[in-house]
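Every protein chain except one is present and positioned as in the full complex.
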Amino acid sequence: MTKPLLEIQNLSKNFSGLDVIRDVTFHVNEGERMALIGPNGAGKTTMFNLITGVYPVSQGSIRMAGEDITTASDRSRAQRGIIRTFQNIRLMPHLTAAENVMLGQTCHSHGIWSWLAPVGLQSSRSRKEADHALEVSGLLEYRDMLTYDLPYGVQKRIELARALSAKPKLILLDEPAAGLNPSETDDLAQQLLDISASGVTLLTVEHDMHFVRRLSQRVIVLNFGSLIAEGTAAEVQNDQHVLEAYLGSDRKLEEEVAT
Amino acid sequence: MSGYLSGVLVAYLLNLIIAYAVFLPGAGGILNLGVAGFVAIGAYASAWLSNEMEWPLAVTILLSMGVSALIGLAISFPILRTRGVYMVLATIAFGEVVVGLLINVEAIGGAAGYPVFEFIDLPVIALCTLAVVLFVVWLMSTRFGLALRAIHDDEPVAALFGVSVRGVRVAAFTIGAAIAGLGGALYGHHYAYVDVIYFTTLVSIYTLLYVLIGGVQTPWGPIVGAAVFSLLPELFRGATEWRYVFFAAVIILIMAVRPEGIITRALLLRLKRRGTIAAPTKEAAQ
Partner (left out) sequence: MDVLQQLISGLMLGSLYALLAVAFTLVIGVLNFLNFSIPGIFMMGGMISWGLMSQTNMVWWLAMAIALAACVVASLLVERFTYRFMKMRFGDATEHATPLVSSLGFLILFQGLVLIKWGPEMQYFPSPWQDPNLRIGELVIGLPQLASLILALVLVGGLSLLLARTGLGRAIRAIAESPDTAAMLGIRVNRIVPAVFIISGLLAGLAGVLFSLNYLQASPRMGDEIATLAISAMVLGGLGSVWGAVIGGLFLGLVQVMVIQFFGAEFLRAILWGLLLVIIVVRPQGVFGGSKISKGKF
């Protein structure tokens, strides 16, 4: 299974003259677990925003499962199976946990009836699916609660459940372990390995190198918008360019490991 | 029922219908301050079709809703391109243009107003209101409603999960316009007279205000909001001129203590939870 799922080809992005992503090329294979690391401001979140279509790209192309999606709409990217989570949790505060999860199903709603059938009813199929998804993640008790005052860790898990309910082929995880305690991080890593085992491809932005080592088969490193290294976690950690990038910004990889 | 009571009730029901016209786009974060324009279109369209064409009321009312919806659809594309303050101004401008044009059309009375011959009374208005309430409650419980509320909370994220933001917003605005058209048609036929001075921006402002007082998070908000505007001041009938002062004070107060409106989802969920605790047998039965 080494068919490329996501192919980034010579991608560049500039914001009013400032190059945030410079001529980056990489690919993620189907079923792979890949990590994207780099110092703060390296362009990791921008890369996610380009892949999901939040920003238009300046140059280069993005292909998903062999098809060019460089200019595709947000919705069509979601339908092709690209789904993400966010660095700062972005659940809908005035929707309940179950409704947030149901929102994730939206990209697969086609035709007028799937839009006009009540999803709010306990007996609707969408609602049952959402309840099931919450149950699997151990979140059933929160299903009818608004998400804004739930604990941080719970919100993170709901966000992941929402992403999964979109039946993604590729999940982009933006610092999934940030703010979690060690046991929560451990649970998360296990859950992500399970998700990966079910055939979903993972691309993770993360600072915690323990987490990256445990989770990722392959790591790419961005610095100032350029791709500077690619390889296994161990290879990348000993790469001269990577060490310079981190030391140059007063930051050692070992410090990252310590966090 | 006494004439006074039915008069108050009709006013409340008509205000409620128009409230839902503002509520629907409002639930998706669109502030419509031009609803009076759609009400005017509905009122004049139905009045003219009924007076000049002598078509049956059911037909003229449905057609007037259609006209209002079509104009709403057409105008929604440019208006929904704008944001924030600009959208507020664009919707006001729309309402003003409608009134400014209608006043110059002599065929419908121009500035002199336009008498309407067919009469509609309380029972029909009550039925129509009920239909609107049920329709909106149902609509808000569908995936469309879910998408609309998601857009209100976080538009970019809603888009990333496959919500067609523009489509949903256009639909909400257009359906709102149709409901406003219905309100206008009933208004004209009940009061037997339409005049552009009934459809000023001030009417749009009042409507938006009581919708926001009620809250746009749930379809129950307008019922409370319209009551605050139409029914509560009746308790102070001794001093009618204090009516608007009272209303204004309520707005300022509500915005200060409950800026999301009186009826919020958190409130309803709290009430529901209390209900299930009080009746554990229901939970066991599930």
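Order of writing sets the chain letters: A and B. Residues in each chain are counted from 1.
The definition used in the following text is that a contact is a pair of C-beta atoms (placed from the backbone, for glycine too) under 8 Å apart; a residue touches a chain by one contact, two chains touch by 3 or more.
Because the structure is a prediction, the values reported are computed rather than measured.
Contacts of the undisplayed chain with visible chains (whole complex): B.
Check B:Tyr20, B:Phe94, B:Tyr114 or B:Phe144 against the missing chain and you find that the one touching it is B:Phe94. When the full complex is taken into account, the listed residue touching the unshown chain is B:Met255, out of B:Leu122, B:Ile223 or B:Met255.
Across the interface with the omitted chain, chain B contributes residues 29, 31, 78-79, 81-86, 88-90, 92-94, 96-97, 99-101, 103-104, 111, 202, 205, 208-209, 212, 241-245, 247-249, 251-252, 255-256, 259.
By definition in this document, only the chains that are shown with their structure count from here on.
Interface of chain A with chain B (complex): residues 52-54, 74-75, 77-79, 83-84, 86, 90, 92-96, 99, 102-104, 106-109, 114-122, 126, 144-146, 162, 166. Those residues of chain B whose C-beta lies close enough to touch chain A in the complex are 138-147, 149-150, 152-154, 156-164, 217, 264-266, 269, 272-273, 286.
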